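Only one protein chain is missing from this complex, and each of the others stays in its spot.
Chain naming follows the written order as A and B, and within any one chain the residues start at number 1.
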Amino acid sequence: MMLQLVAVAFFGVAAVAFGIGVFRTRSMVRSALSLLGAMVAIGLMFLAMEAEFLGVLQLMMMASEMTIMAIFMMMYMMDPGGLSQMEMTHQKRTSVGAGIIGGAGALVLSFLTPWGRIVASAPAPGAQLHDLGIELMTRGMLIFETAGFTILVAMIAATLTAIVRQK
Amino acid sequence: MITLWVALAVGAALFAVGLYGALSQTNMVMIMMGVELMLGAAMVNLVAFWRFLHPEVYAGQMFVLIVMTVMALEAAVGFGVATARFRAKGSVEMEEATELRE
Partner (left out) sequence: MTVLAFALLLAGGVYLVAMLEAWTTTGRFRPLAPFVRGFALLGRESLVPRQPDRLFFEIAPMLLLVAAVLALAVLPIAPGAIGVDLATGALFVNAALAYVMVALVMAGWGANGAYSMIAGWRFLGQLVAYSMLIVMPITAVGMRAASLVTTVIVTSQTTMWNAVTQPLGFVLFCLAAMAVCFLPPFDLPVAPGELAGGVMGEYTGVRLLVMRLARLLLVLTLAVAITVFYLGGWLGPLLPPWLWTITKTLLVAAAMLGVGRFVPRLRDEHLLAWGWKIGIPLALVNIFWVGITLLVVSP
């Protein structure tokens, strides 16, 4: 229990630190890889909270996704190395205010709500994997199929948007 | 109970950082990074609720899978849109996207 609390707190602080680092650095590839650090910390939080499949899946997917984000940053930004000290933000006070209000609202809600009884132990990872699979294939089949269909539509949409049409 | 509060506090902090980023950045890819942080915060909250309140109900984990799928999809479609925009205009800065303004 204590180890879990320490692990969740440590990885949580690491995630927030990497998240802040995304917007403070001027180098674009460092920004994308700092976001990867935040996602890895979130994945390690999942592993600390005994959701093993989700943690491993998060680690695997976010490595590829954030590196692809890095190459797109390099393609589309005017200053990928961050050496020219350009100002890249606008409406700073509005966004800081919105961030603080949103975060404080979520924090207040999470401390004031009566959550009920805390369950002490979670199922073993092998049993979790098996039951999650059964749940996906029986009760969650409609959701799963809809997600698959959405993935296909998004793939076609992204390819058609990015392709160069022959005029 | 304390671990649940710590996880929810981390989720709130990540959401705040993501919201700040999504509203303050001028580049489309950086805005997408802010949105990814917000979705990550939602996933942290979901896993915390699953683990500490209802670990025997796997609908929580399924919800996280769907959110992960949505993260990947909106990144993909967003990059497609960014590519098309870059080809049409030469930059993806949101400050320069004023064609529809009167």
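For the reader, a short list of remarks on this structure follows.
Please note the rule applied: contacts are C-beta pairs under 8 Å (C-beta built on N, C-alpha and C of every residue); 3 or more make two chains touch, one makes a residue touch a chain.
Since the model is a prediction, treat every value here as computed from it, not as a measurement.
Shown chains touched by the hidden one, complex as a whole: A. Residue in contact with the omitted chain (choice from A:Ala7, A:Leu59 or A:Ala162): A:Leu59. Looking at A:Ala70, A:Met88 or A:Ala106, the residue that reaches the missing chain in the full complex is A:Ala70. For chain A, the residues in touch with the chain missing from this view are 27, 29-30, 33, 36, 52-53, 56-57, 59-60, 63-64, 66-68, 70-71, 74, 81, 124-126, 128-129.
Everything below uses one rule, namely that only the chains that are shown with their structure count from here on.
Annotation: 7 Å between the Cα-based centres of chain A and chain B. Residues of chain A touching chain B in their complex: 1, 4-5, 8-9, 12-13, 15-16, 19-20, 22-23, 31-32, 35, 38-39, 42, 45-46, 49-51, 53-54, 57-58, 61, 65, 68-69, 72-73, 75-78, 88-92, 94-96, 98-100, 102-104, 106-107, 110-111, 115-116, 118-119, 121-123, 128, 131-132, 135-136, 140, 143, 147, 150-151, 154-155, 157-162, 164.
Considering their complex, residues 1-30, 32-34, 36-37, 40, 43-44, 47-48, 50-56, 58-59, 61-62, 64-66, 68-69, 71-73, 75-77, 79-84, 86-87, 91-92, 95 of chain B touch chain A.
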